[in-house]
Each structure stands twice: as C-alpha cells, then as structure tokens.
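Removed: one protein chain of the complex. Kept in place: all other protein chains.
Moving on, here comes chain A:
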C-alpha cells in the first residue's frame, strides 16, 4: 500500500511521459519536434530493444515543467506521429534500465504476442514470426 501511495504521488508530480505505439523508425528528432509543441523538453530517452539496442517503439519524454507535460497529455496524446496514433501516459520517472523492452525477445512485451502485421513495428509479433 505504501509503494502504491508513493507511486501515485510520483505520477502526480511527474514531468515525464511514457510514449507508446511509435514506429521503430521514428527518430528522437521527430519526437522532439512534436512534443516540443507543448513546452521545452528536458530529455528524450528512446526505448531500445534489449538485445539489438535499436529503437523498439516507445520512449520517455521529460519536460522541465509539469504544466507542459499536462498539455502534451491533452493535445499530443491520441494524435499521429509517422502516421500512427501515439499514446502518452504519466511516468513515475526514468530509471536506468527502463529504456529497454521487457519482452522475451528484447523488444516490448506487446510485440511478443501480437498477431497482426505491423510494418512499422517489425512486421508480425515475435511469437508469430517464430512459428
């Protein structure tokens, strides 16, 4: 219960957003341009495949001011980047190691079991690919 309370408090004060459903080809520069529309960005940390160390479709965006992150949640969440609807969520804060995908193959968990074909995210899900 204590950790959940701490977690909620961190989220409420956070200036960091998790950004999901990115294309593997989306660059830090594109993310900076789009998310810069809601305020000055402190840092962008690209999500990486743990094995290949290449982009695996998510990132963290940290702002200097919480208000700017709030505006990103209001106006950038649910719009398109590289023709894909991206999703943002509050993040408790980046810690070393969190930039890696936690799927068994090295990418994100959602790409392990995905059944559909997504050209921007390596094609079929990993499990499907191995079949």
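Keep in mind that, in the parts below, contacts are C-beta pairs under 8 Å (C-beta built on N, C-alpha and C of every residue); 3 or more make two chains touch, one makes a residue touch a chain; residues count from 1.
Keep this in mind: contacts and distances are computed from a predicted model.
**Q** What is the protein name, per UniProt, of the chain that does not appear here: "General transcription factor IIH subunit", "NCBP1 protein", "Serine palmitoyltransferase 1" or "Centromere protein N"?
**A** Options "General transcription factor IIH subunit", "NCBP1 protein", "Serine palmitoyltransferase 1" or "Centromere protein N" narrow down to "NCBP1 protein" for the missing chain.
**Q** Can you name the residues of chain A that touch the chain not displayed here?
**A** 5, 8-9, 12, 27-30, 32-34, 37-38, 40, 44-46, 71, 74-76, 79-83
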